[in-house]
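Since the structure comes first, as structure tokens, the remarks are kept for the end.
Note that this complex is displayed minus one protein chain, with the remaining chains in position.
By letter and in written order, the chains are A and B; residue numbering begins at 1 in each of them.
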Amino acid sequence: MNGPILDENKLFEEMLGKTILLVTNSKQLSILGQTFRPIFTGKVAECTNGFITLYPVIIKMHNAPFYKFPTPLSFPLEQISLFTEFDPDRKIPLI
Amino acid sequence: MIRKFHIVAIPIRIVVNRFGDHDPDGMMYVLKENESLIKKKVDLNPFSTVDEVEPLVIRANVGDEIEVLFENQLPFHTGMHIQNAEYDVMTSDGAFVGLNKDTTVAKGETILYKWKVFEEGVHFFVDLGNPLSSEQGSNVHGLFGALFVEPRGSWWTDPVTGKPIKSGTFADVHNPLLPSFREYGWFFHDEMEVDDLTGQKPISPHTLQPEATHLVNYRAEPMRNRMRLIQEGVVCPDCEGEEVHHDSWVFGDPDTPILRAYVGDPIKIRLVHGGAQETHSFHYHVHQWLFEATDVDSEIVDVQAISPQVQFTVSPMYGAGSLHGAIGDAIIHCHLYPHFGEGMWGIQRTFDTLQDGSMCYPNGVQIKALQPLPDRPLPPKPTLDRPGFPNFIPGIPGFKAPRPPLGIENGRQPTKIERNHFAPNAVPGAVFVNPAPKDAPVREYDVVLMQMPIVYNNQGWHDPEGRLYVLAEDEEDVRCGRKKPEPLVIRANAGEVIRFRFTNKLPETVGGNAFQLVNRTYEAGMHVHFVKFDVLVADGANVGWNYDSSVLPGETIEYQWFADVELKCTFWHDHLFANEHQQHGVFASINIQARGSEFLDPYTGKETKSGTQAMITNKLIPDFREINLFVHDFALLFDKDGCPLNPPPFPGSPDDPGVMGVNYRNEPIQFRLKEPDCDPAYVFSSWVHGDPVTPILETYNGDPVRVRLIQGAHEESHSFNLHRQRWHRERPDLDSELDQQQHTAIAETFTLEFNMEGEGDYDILYHFGSLDDIWLGNWGIFRSYEKRVKHLKPLPDRTPPKKREMPLPKKTGKVPPMAKIHDDLPPHAKVRKYDVVALNTRIDYNDAGEHDPFGIVFALKKDVDDILTGKLNPEPLIIRANVGEYVEITLTNLLSGKDHHNGRHGYPEVPVDAFFPPSKRISMHAQLVEYDVRHSDGATVGFNYDQTIGPGESITYRWYIDQDIGAVNLWDMADIRNHRHHGAFGMLIAEPRGAKYLHSATRKEVETGSQVIISSPLLPEFREFALLMHDGVRLLDKNGDLIIDPEPLLFGDDIEVEEETPDFEDQGSRGFNYRNEPFRNRVKNFNDIHKVFSSKVFKDPSTPLFLAYQNDPVTFRFTCPADRPRAHSFALHGHKFLRSEDDLNSSIISVSGQKIVGSNDDYHLFYGAGGLFGKAGDYMYRSGLIRWDVELGMWGIFRVLDKQSDKLAPLKKYVEGVPK
Partner (left out) sequence: MSDDLAKIANELGDGMININNVRQSVVSGYFQKNRGNRALLLIFQFPFLIIGKIEGVVSDYVVIEAEVTNVTELDGEKFRVHIDDIEVFYIEQPGKPKIPDIRNGKHD
């Protein structure tokens, strides 16, 4: 969506070009049977009033914590639980 | 997509290591296209291993259809029976079961199997054409393999060449949407008849006696061969054996699997139990994984017990090297030390530099190329200054691994090249990787490993060479008796760095008695699980090309561990001479608590540094009491007169020597018979005998408790059972099952969390399930007080208990008064009443006349006459109640007290047998239900009143079914030795609210039965099949002669039988629901063995025949009420269910393992009878143990009908308009 970012969404816009760690709402997600907690790191490539997009983006799978997903990933703002600026190379416990 | 394979079952010589140990009669599945190559290679290399001789692994993707053209070249019928897949049981079962067609084939014939797969993971396949347990069977010779199913869209390549492959245990698996990962098939295999080069059973150079072999992927690297090289002076002549058994510096790499990866590579180990008998303990150094690979809330584990034909996917968190990226060799092994010693181990090797095939190991052997995973960063190339692991380690091939730099006090200086590989934050004990964050808090411990005599009980059973870890500051107090010896338990908080100074104060040798030959044990260390450490220098072990991170007597070494997250109890032990002395007590724990916790002594309230019990306080979570229980077998004890207790056939034999213990204590029940009655009903009573010497946990009512359960040694399965209190199987996952029992193998650890709910003062019993455990004294008491007692501090954050007015009870030497229900039912309570009688009766186990003349059964009162007149051959009492109901059992004792003996039981035997007459009393204990332990526990425990009854007496127990607990065990607690294996058990099933229980043929309401329809208003009707799996049975044949089981069924006259006394845990017959169908009663001719399950050739088996129509919803209720410590597995053909029934994220399986006394499960079959495609036919249910169980009759038939039968009423139509 074009247009200015609303004040309420400025906190996302401030992250444009930065790398963040982002967690969404659900307990776990699954890609082709590989389950993982919805923890992502990556560079904020796009920010709209409805979603932000990370690219490149890493899915923090517990058995492959630096798995770079082949496409950008977008996150509806309403589904985001938290985010923080983050060095994507940092190793953190995921369990 | 359709994938096609042409698979051949071939005879093949299987050489399991470079020393020429081999099975001349090996058997394997191979792809047709590889058959001639493999045969040729084996012909050309008769004395060495051939890479292609490995269990067959083929691969497919989720959603694929697989067509296998199967060809048999073995001289008997064989087939391929697959698990977890969907197939037509009439055409693709790979067995000849019931009324089905034969889907095994004779030599030279072929058959086409079609499978469809829907879940990622292991789909094990095995031959059931020849399911004999002996050398005449196919399983022990290797006839098994697996289909590994990968995520949709995956493909797989060879890790060395990068080229696509069609089969092989190792592969790199790739997927457009998922990370590439290294896949390693890891097949445990036991009981293979391995010969040495001379064709004889291999001889241990230590004991000079024959020795067994335990295998991984048709390979074994037992100590015996390597030890011989030491003794012959070929390599490190100053070494002993075990301390260098895994040392590649001395011997080069083992022939067992080496799982190679670059640091951080994602890994999936497909863990397969292809063997026949043993429940193994899979342990993987440095790494941890989720118990349920598909559930992120699941418990993390680093040891997994695994029973025959059971499978797991082990996907270590953070990939190779774990979170901290530890490079080096991480050993993977069966933790059962005799198996470990007899060859069951391999290595996970994590490289930090690129391996393109141009490098060599320090002994000159080429390091084969390892393709980097395409989506991972390229590892740096090795350089002269930075050659990478293992080439920076300054060892000398042929000699023991060098000691680590920095850690050893007064040790050597590091070399320049070593320094080049140091982590930037290197410290002693964490040199090449140091996972500790900069400002992490540090906790320090000085630990000593020492030897002293340990007395286990008041009768003087003792270990003159007890060995234990102690804190240095406690050493003197423990040595001089001011502090009781117990396994060391220390504590730390999540986020802390734990630094150790470890000093080895052991003598140079151990043994020189009936249990053990003299053996050097001159090195020792501390090997830890779970926490993060540098495996090269702090593994407390000597593995592969790593350093030897142990020290000599008198030396001190520094280790560092980092606890990244809260963990359970975390096991540590010595890894240098574990098989020689861990059973003397060399095991300990560090419990990693939530951040900010403090640890207080429960009796002084002061901060404590160590101890098996503590109060853990924390400002954010409830304070709790903690007790560590270390269960332990192979305890090499002597009695007070110095006579060895249960000595092995020869010193050093791994054949189940010694006795058992809990925290270096035991309370054998043979010492708790009081004259003149000597009634076993009071062995647990503190009124009669005082408290046991085993650990007692004291609490106030309502206190939160965490039991930290560990098996410290050495080879057996144990089954922790606790009365009254329940916990979630996986502590982080509230969807996981509610349990009251836990199977444990060595090195597994569990946290059992619950509140001590209850009223008044009361005792609850814990025990380790099996007859052998309880007999030898593995039981104890948790004691809870309603009011304040002087000696026990209340938990700081709980309301202090009220003042006590009455004194505490004391031993009187007299039988306690009878317990009575002393509270009223709440108004409007729904009560379901059962009038139950305990009686002696003959039980016929099968149509061949095998029977137990001294059966003890629970039966409904209305059935007693029919049983006693022989009209009704009893089956175990199976009763039901709905959630929300109270159950009142009025039990009446009609026992005559007759048994085959007057005090000496004999077969099935126990270790350290003794006078123990049968009790005439009886009781009934129920698992998982809610009740007041003071009157409805069924056990006469501690200072509780008597809850057993004598002949002619009655007692009422009241239980409340508060939730859907499914099937639970019922059993007698009056006489574990003499009652349970005769049948004194039953099953209680919790059904949905409003459910009615209907006869499967008439739909009339019934009170009992193993096969019923459960009908309830809000749920679909389902068929319920109840199975009680039990062993340790004492049967007579039709002529009244005693049957000694197990005895292998052998055909032909020229068969050599190895005279081997079965282990105690194997003694006895076995069955389902007081029935069995041993092969010996069916097959008389070897050529007919594939027909053994056929009802066309023979009759239907005597075991329960379960009937359903296609797609009927079906639930199997499964319990294990008796009797021995042998763990079983339960397999169901053609159907799948959840590993944790309440957790939809748990694994989908068709074989469930680690079934042992106290197990209880509910298998809700996916898609109902006949699986997804609802195929009619006969589906076998059975044990997964080819050795003994199946052959002795632990199998039966689940028959799915396609035509209406008057033997089976249809289920209510629950979808209008869909005709049945």
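Just so it is clear, contacts are C-beta pairs under 8 Å (C-beta built on N, C-alpha and C of every residue); 3 or more make two chains touch, one makes a residue touch a chain.
Because the structure is predicted, anything quoted here is derived from the model rather than measured.
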| item | value |
| --- | --- |
| From B:Asn17, B:Asn61, B:Thr521 or B:Asn978, residue that would touch the chain that is not displayed | B:Asn61 |
| Interface with the unshown chain - residue positions in subunit B | 1, 61-63, 118, 152-155, 174-177 |
| Where the missing chain touches subunit A, by residue | 1-4, 6, 8-9, 24-33, 38, 40, 48-51, 53, 70-79 |
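Throughout what follows, only the chains that are shown with their structure count from here on.
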| item | value |
| --- | --- |
| Interfacial residue positions of subunit A with respect to subunit B in the complex | 27-28, 30-37, 61-70, 91, 93-95 |
| Residues of subunit B defined as touching subunit A within the complex | 62, 119-120, 151-153, 175-179, 181, 264, 266-268, 289-290, 293-297, 300, 315-319, 323-325, 375-376, 564-565, 1145 |
